[in-house]
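Excluded from the complex is one protein chain; the other protein chains are retained at their positions.
Chain IDs A, B, C, D and E follow the sequence of writing; residue 1 opens each chain.
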């Protein structure tokens, strides 16, 4: 039995509160157990200089953590004057993951800025960020459809993320909280689409290594968790859930 | 009549949610109209190097804003690699104001770190930060009393803050929201104690000036607003409200 | 009696040396007791990007201190690679104060850069900076009139600043030097116009608070001091003193 | 057929030149095709502050690239004053990977600084860095054995890394050069031990996703490549190759 | 004839005002023509970490320029957040030059901080800084003798600096002002001792080169100028001038 009574393949309770902030084009508060992240999506009607004139859009992400989101207070990155390597790694991951399911050509020369700010941390902040940011992103893109700037959502599929790990006693477990993460010998973050394809796999054995059989079990466990996360995303998106991937179908029909 | 239907001397609805985060020794979410700030207080059992051995405690504050707290997205200070002048001004103000009602000698060689993070901004973020941070601070200090590290709250009085301003048409108004602030010809932030004394007055006429009579009206309006804010603080503090200022009385008795 | 023999409402000796440097369009050395500040005003024939095309001018200020202006050497901000919060607060104050008496519309799309560099510090450097910078600013704007680029000085009124405070023994005192400032329980900086209106009031009780009656006395003391500072400014400006506010009168006449 | 005539499962020519620099305790120049990296290992007889007194050692890595290692000149990170997110990601990866095969307890309170500097880049610089740094690390640790400071190499196993990817036309390919990497729809870096276990898997579909079957093929291809890289490492290490993992065996015997 | 009527081997008027600031242990204002530099020397009773326990003292220098010291305003280095290469070069030069005539052993474990701040610039600011800083340094060291902390001045000789250059029309000229410097094809800074020895020679042909004969003429011209600068230093130092080099004589006597 796990510390919090969950079975090894059980997610923590997940809630996604859409339209959490009034100014952002898209926003959610996502809660995965005690991990809470505010995710916003901001639309900008231009792309970075290196992409201008190419006709394609761009999605970029930033990640932050309130100083007292954690058990010990962390110095504010703004005060330290530089962004930590861990932060950069996470924001690159979030941006890359979201871009993988968006049709940037259809988006046109627009940038979507994703901001994920961790209000309270208890493990899995990067995967919660991806899962929440996906919903904020779709809500912001829905705005473009509502305003007649796009005909359909330029989103090919659902996308969510979770963590899996190998506990020295319990073996493979899903959705690690902070104390589980601290004792795991292998830690893996998996990002998958609604169609069950992989977008990102980051598996790490800090001071350890893992076998092929363990890897297989980790991946299957992650997949089951992600399917349940996508169900929560569908609910948060309401009627817009049905319009994800719509365009792709149309195109395929056109191609026949 | 004001944009949002308030009378000129009316505060926006104010809510203070105590114990908002699980890790911090003290925390609140304060809502003043659409302005929402998370305030935390972190206890550290040492003081900065320049104060060591002096037997006194210290209170320091940091202030931040989520990039999309505002109508337009603001670049993250961590990404820009430096803290804006406005931010520094606000964090210095918050720290100074809170220190004015705390008995640093009684606190002993401890630091309280205050973090005010604006989740959503609609004017008055610095005064909401002070009002909310006061409650988070008392909650954290109460922890020291509960743990037997202090005999009584080292807090001499209540403390809250609000803004007042001169609207070109409506004259003196209380608790300006963002659009009111943008058109005000004079803007003033006032911090006061429960005893009705001033701790900080910052009045500014950007591209304008104001008379002594106007100043008097501004100060009276602010005082009435602050009394109501303190009533909300009392409620949020529950039984601890009665213990604010307690020590001072004891001391006076002892001195007789 | 005060440390240096002054009465409680007495300014230190004030000298303003106009045209102190040869390159700047306007410059002064201001001495207020042992506090010495070089103030320069630089004209630039454009405004910052965010103001372009608006037809209005801009005034911005920077403040610095030589490392050994103070009793203990302070590390150079250039070497530390960042500007302290105190410095930013002061430069924002100087700029805001000066803008309040300048007709930015009449100035046109020009920027005036104000630089205040403290050569020797003995309390009151920010108020001496404002008082001196005002003169440097008028001298630089006079250059625009002389060159035929402006018909009259775009300056509505005089402007000067001083500090007042509450000494634990002497009560309210004017123009605090460094040692007085260090022991004052309340410290207030006041910026006023020639017409006796307030432009900025910053009153602070560090680890203390002050009553309404004390506030009134502080403000009256400050006002008397500022009147005397403006008399010194008039002398330093020579014939240009008479042309301050000139335009406003003309406009009022035109409006009749 | 691939651009450079290789078959899809073929590595580029790999050379490891040990003892490449005279000052470093361990150093190599590794060439993987046209990718050339200088890897050094520096011994320091202390650990970072957060590890002191714990009896364990530490391995940390830094990564850099000469400005003209690439086809277009890249601005020097020192001149830009900050380290890019990509660089931080890579240096964290290198350090983590190397630590996974070192017995930090046996190493004792020492730090090994790994520096990987890319002299010429043609894809796969992070995996070449890991493969080369492993050899530099063992050479530096061998110095400790030679000097009598350690009884045996505190290294449990071999460790090497390579990249695999999915080319839109050729399918899964091994050890991508720069132009192959630019057109690959999936890119994966794999770090494995001599025993064939995984230490790190980082698979990314930029603007794409991949199936479980594709993942399996990628992993098998990577494994075959890494076995060949370890053979090259063995040669570069000469007689020290036989002493890798030695200690582990002794311990197991002792435990019987 | 030169722009300002000087002959080719003539210095500009030089004035050194000792004890210019009240807080610093040593200070001067040096004027060389229109170039004006405030030089201060600050004593600190410790040395940098890398020198502790060695029994020797240290002298370090910093250099700055007021933003409007020059014809065009220069952005403040503090605001830019970094020190320019030119500034670093100058501060390294000043420190190195001063150290060459100080007996650091005799100084003991103390640091002298030299600050040279250019108030007004018209060419030759680095050489004026050295010449002025030397006097500020001796004044500060004299304080140590007066206070009984040192028996004699730990200064072996006088030290001053000037610039020479080759004008395209006038040939070799001494002590270039800004406009002369701008058109010179060769520019050389020379630092010499009272005994006529070289401490530093920095000759540069920007987009040009110079012959051995030209070099000889440059050096002779510089030497004559430096002798006159040392005469001005002697006057500024008053009775302390006679005590420069005193210790050296004593030592030689002792050695006989």
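Everything below uses one rule, namely that a contact is a pair of C-beta atoms (placed from the backbone, for glycine too) under 8 Å apart; a residue touches a chain by one contact, two chains touch by 3 or more.
Note that the structure is predicted; figures quoted are calculated from it, not measured.
Among the chains on display, the ones the left-out chain touches in the entire complex are D, E. The missing chain, though absent from the display, is touched by one residue of E:106, E:125 or E:193; that residue is E:193.
Among E:5, E:53, E:85 or E:148, only E:85 touches the chain left out of the display.
Contact with the chain not shown here comes from a single listed residue; of D:14, D:32, D:69 or D:191, that residue is D:69. Set against the missing chain, the residues E:8, E:70 or E:100 yield one that touches it, E:100.
Residues 82-86, 88-89, 91-92, 96, 99-101, 104, 157, 188, 192-193, 195, 197-212, 215, 219 are the ones on chain E that touch the missing chain.
Where chain D meets the chain that is not shown, the touching residues are 21-24, 27, 34, 38, 40, 42, 44, 62, 64, 66-71, 73, 76-79, 81-83, 87, 113, 115, 117, 119-120.
Keep in mind that, in the parts below, only the chains that are shown with their structure count from here on.
Hopping across touching chains, the smallest step count from chain A to chain E is 3.
Leaving out chain A, the touch network of the other chains consists of the groups B, C, E | D.
Residue-number overlap of contact pairs with B-C passes half for only one option from A-D, C-E or A-B: A-D.
Between the CA-based centres of chain A and chain B the separation comes to 35 Å, rounded to the whole angstrom. Chain A and chain D have CA centres that are 29 Å apart. Across the assembly, chain D contributes 82 as residues in contact with two or more other chains. Screening every pair of chains for touch gives A-B, A-D, B-C, C-E.
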